[in-house]
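For reference, the structure discussed in these notes is given below.
The other protein chains are all here in position, but one chain of the complex has been omitted.
Right, chain A next:
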C-alpha cells in the first residue's frame, strides 16, 4: 500500500484507515456524522494527496485537451479551472477530471481520480499525436482540501493570496504557510465552500502546511475529515463519484453531465454523444429519496410498482444533514421526472422512493 506524506499524521490522530486506490487512507476520525457536520457548519481538512496530477506543456497542449475532454477548455484563461470528462470511443467515460489553465495555450494541469491515474495517462498519451510534453507529477504532489463555510477565513492569515474573495473555480499560486509555489484553488467536492491546495512535498512542506492549518484553525475547531464524510458530503450535493455513478459504460448525457459536454468543438465519441443529445437517452441518472424506511446502496435494483427492473442504485446513504436516506441511480427515462414513484429492492423487499431534484441540499 502506498502512503501519502500525511499518513503518519492520520494514524497518530487515531483515524480508521483503509486501502483506497492503492493508498492507505483515513476513512474517519471522530465519526462520519460528526465530520460531516464539521464541514457543513465550520471547516474540515481532507488529505486527498492520492489524486493524480498531470502537467501538459507546449503549443499543442490545448489542442490535445480539446480532443480528449468533453468540456471546452479554450474558454479557460489563466487562473481558471474547469470540470470535464474524458469520453471513450463508445461514448462512455474514462474518467472525470479538473482542467487547470496555468498559462493559456501552453501549460495546463489535469487532476484525475487516484484509481484511474495509469488508465488516464495511457489514454491521453495514446491521443498525444502532437508530441505535447506530459509530466505525471502525482507522486510528488500533495493535495489538501480545506472545506466548509469558515475554511477561507481560517486560511487567510497563512497566505498573501486573497483566498477570502477567490471566485469558485479560479486559482492562484503563491506562498502559503511559508511554503513557495502553492496552488490554491477555490474548488472542492463538498459543496460547502473552501479551497483545495496543491504543493510539492519537499523540505518538509507537507508537515509545515498541515501543522500551520491546524494551528490557524484551532480556535475555530477545524477538524480532520476522512473519505467516509467526503462521500456523504459529495452525495448530498449530487456530485458524481467515478466508479459508482459514472464509468466506462455511462455516457455524460445519461449522467446529467450535458453541461460539461460542448459540441462547439470536436472530441472523442462526439458523434455518438451528439446523437444521444438529439435522440434522447434511454436511461438517466436521477436523485431519489426513500419514502419507506431503508437505505439504498450501490448496485441495489430499482423497480417499478409492478416489480419490473427499471434501473440500479449507484450511490446511497443516510444523509447526515437531511436525516433521510438518499441515493443516485440510473432509471429508464420514463421514470426520470421529479416525483416519479420508484422502488428500491433492499434485501428482497421493495421499498418505495421518489425521484427528487439534485442537489439534495
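Here, contacts are C-beta pairs under 8 Å (C-beta built on N, C-alpha and C of every residue); 3 or more make two chains touch, one makes a residue touch a chain; residues count from 1.
Definition applied: contacts and distances are computed from a predicted model.
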Chain not displayed: protein name in its UniProt record ("C-type cytochrome", "ATP synthase subunit alpha", "Protein-methionine-sulfoxide reductase catalytic subunit MsrP" or "Glycine cleavage system H protein"): "Glycine cleavage system H protein"
Contact residue for the chain not shown (choose from A:134, A:220, A:295 or A:356): A:295
Footprint left on chain A by the chain that the document does not show: 16, 27-28, 31-33, 228, 231-232, 293-295, 297, 317-318, 320, 347
